[in-house]
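Quick notes on the structure that follows.
The complex appears here minus one protein chain, its other protein chains still in place.
Each chain gets a letter, A, B and C, in the order it is written, and its residues are counted from 1.
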Amino acid sequence: MIALLVPMFLLVAATGAGVVLAREPRRQALAIAVNGVALSLLFVALRAPDVAYSEIAVGTALVPLMFLSVLVSLKTDRPKS
Amino acid sequence: MTRRMRLVLAALCALMIAPAVVAVIGRMPAFGHHPLPYGDAINRTTVAQRHVTNMVSAVNFDYRAFDTLGEELMLVAAVTGTLVLLRGRRGESLSDRAAQAGERPVCERSEAVTLACRLFFPIIVTFGIYVIMHAQLTPGGGFQGGAIIASGTLLLYLGESYRLWRRLVHSLLFDMMEATGAIVLVLCGLGPMLRGAAFLENVLPLGQTGALICGGIILVENAGVALAVTAGFILLLVEFLEETRATRDGGGS
Amino acid sequence: MNYLPWVTAAWLFAVGIYGVMTSRHYVHLIGCLTVMQSATYIALLSVGYRFGSVAPIFYARSDSTPAVDPVLQAMVLTDIVVGATVTALLLALTLQVHKKRGTVNPERLRPLRP
Partner (left out) sequence: MIDPAAATLAPLPVAVPLLAGALLLLVGKFLPGRLADALATSAALLTLVIDARLAAQTGQGPLVYWMGHWQPQGGLTLGIALVIGQAQAMLGAFMALLFAASFVFAWGYFEDIRAFFHVLMLILLGALQGFCLTHDLFNLFVWFEVMSVAAFALTAYRLEADPLEGALNFTVTNSIGSFLILGGIALAYSLGNALDFGALAGTLAHRGATDPVAVAAFCMIAIGLLIKGAALPFHFWLADAHAVAPSPVSVIFSGAMVPLALFGLGKIYWDLFEPVPAVQLLMRTLFLALGITTTVIGGLACLRQRHLKRLLAFSTVSHGGILLIGIALSGPVALGGVLLYFIGHGLVKGALFMVAGILLASAGGVDELWLRGRGRPVWPAGILMTLAGVMLGGAPFGLMDSGSRLIGAAAAGRPEKWILMAMVLGTACTGGAVLRGAGRIFLGLGAMAGEEARGPTDEESEKPDRPLWLMMLPTAVLLVAAVGVGMPHADAMVLHAAARFLAWDRSASVGPVGPPLTVGAPQSAHPFMPWLTLALTVLIAAHDLGRSRWPKTWLRATDRVLCSSWFTAIDRTHDGVVGDYVLWILLGTALFSVSSAVALYAG
């Protein structure tokens, strides 16, 4: 069990740091999705399938999608002066 | 304050906080060996008392249903707030009709993409519904399934023309769906009181353990959550995607 | 191993707060907030975990099997909803403020100071 948990925790720690260090917002959206996958794997390892489900659906699909669409609007948006 | 100075001060704070963190981590109960009387009690008693086999759902929708009530109302508040923020400028009318910004596909779709989306959309929705319906038996539930369905509707956005998508995904419908979900949850609390029971008390027949229909009020609450979450997340998606188009024509205000 | 979960949680929290303080783009700042939040997921679930036990689902097995704590999992579920919805709210605020001020640099967004 430990052999499975340790790398999971480390993976989550690494991907989380990746989200912060990805200064370029588009890459960060991707990093968030990756972090979401890592988190849900960890949740499975921690025997929390329910939580893993929702993390997959929310953390890897919905949230990064919102980020991307907001970035698109920010790019195409001409601020009114 | 410059970013540099901020970082220096933050480093000083970290130096002061670190020992405390280390001390606390050092004294944490051993990982993986906690005594968990609360959880164990629920694990022991639920199957007998509530005829459901998914403890997490039992906690969410029965033991601690009051938390879930608050959680759903928070979802409603957040979605409402987002709608105020995003629709406020575009105006209600625009977001209920299909977008003004004429027929402009988001990207040139090949037949294959459209086909794949049309193929996968029903599969994903079915899966979401399956996850919702088995909340009381296996992992999953109203929240997970709702999120899955919501992200599934995105395939429509990718696969179909924008206008068709907006016709299918009609905001008003989902507004009402979300409100209905919240109302269902509150009534799950108030309903039993009419029969002299306590707020949120499980007064419905519990059914057969392991059957699809079991757990009494858990089913109803699960349905309410499913409604609220599905509609809420779809609304969020719709509004944000709407924004990517509305802004093309100069935002406006 | 004994300390790893708590170290991970603390690490994520610290990294997130570092990102929040140094961010130059509000969308990036929001991403850092989600990292801080994931620290709370890990802390909660690690408290509820127990070696050699199964998920709290007794569909295929008897409920005398030692299982992990379902209460904390329910709490984390709530927590995830909180995270997603607050993120949406923050993103909407960012969009609007960009329309009004023309920037999303946290350093330059200062209420009542045109």
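The definition used in the following text is that a residue touches a chain if its C-beta (ideal position, glycine included) is under 8 Å from a C-beta of that chain, and two chains touch if they have at least 3 such contacts.
Fair warning: this is a prediction, and the values are worked out from it, not measured in the lab.
J.: For the chain that was dropped from the view, give me its touching partners among the shown chains.
T.: B, C
J.: What is the set of chain B residues that contact the non-displayed chain in the whole complex?
T.: Spelled out for chain B, the touching residues are 1, 3, 6, 9-10, 12-14, 16-17, 19-21, 23-24, 27-29, 34-38, 41-42, 45, 62-67, 69-71, 73-74, 76-78, 80-85, 87-89, 92, 172, 175-176, 178-180, 182-183, 186-187, 189-190, 193, 197-202.
J.: Using the touch rule from the top, list residues of chain C that touch the missing partner.
T.: Counting over the whole complex, chain C touches the hidden chain at residues 9, 13, 17, 20-23, 26, 29, 33, 36-37, 39-40, 43-44, 47, 71-72, 75, 78-79, 82, 85-86, 89-90, 93-94, 96-97, 100-101, 106-107, 109-114.
Here, only the chains that are shown with their structure count from here on.
J.: Could you state the distance in Å from the CA-based centre of chain B to that of chain C?
T.: 15
J.: Suppose each chain is reduced to the average of its Cα coordinates; what separation in Å results between chain A and chain C?
T.: 10
J.: Touching at least two other chains at once: which residues of chain A meet that condition?
T.: In chain A, 49-50, 54, 58, 62, 66, 70, 73, 77, 79-80 touch at least two other chains.
J.: When you check chain C against every other chain, which residues touch at least two of them?
T.: 1, 4-5, 18, 46, 48-49, 51, 55-57, 67-68, 73, 77, 84, 88, 91, 95, 99
J.: With touch defined as at the start, can you tell me which chain A residues reach chain B in the complex?
T.: Residues 49-50, 52-54, 57-58, 61-62, 65-66, 69-70, 72-73, 76-80 of chain A touch chain B in their complex.
J.: Which residues of chain C touch chain A in the complex?
T.: Per the touch definition, chain C meets chain A at residues 1, 4-5, 8, 11-12, 15-16, 18-19, 24-25, 27-28, 30-32, 34-35, 38-39, 41-42, 45-46, 48-49, 51-57, 67-68, 73, 76-77, 80, 83-84, 87-88, 91, 94-95, 98-104.
J.: For a test of understanding, state which residues of chain C touch chain B in their complex under the given definition.
T.: It is residues 1-7, 10, 14, 17-18, 21-22, 46-51, 55-59, 63-64, 67-75, 77-78, 81-82, 84-86, 88-89, 91-93, 95-96, 99, 107 of chain C that touch chain B.
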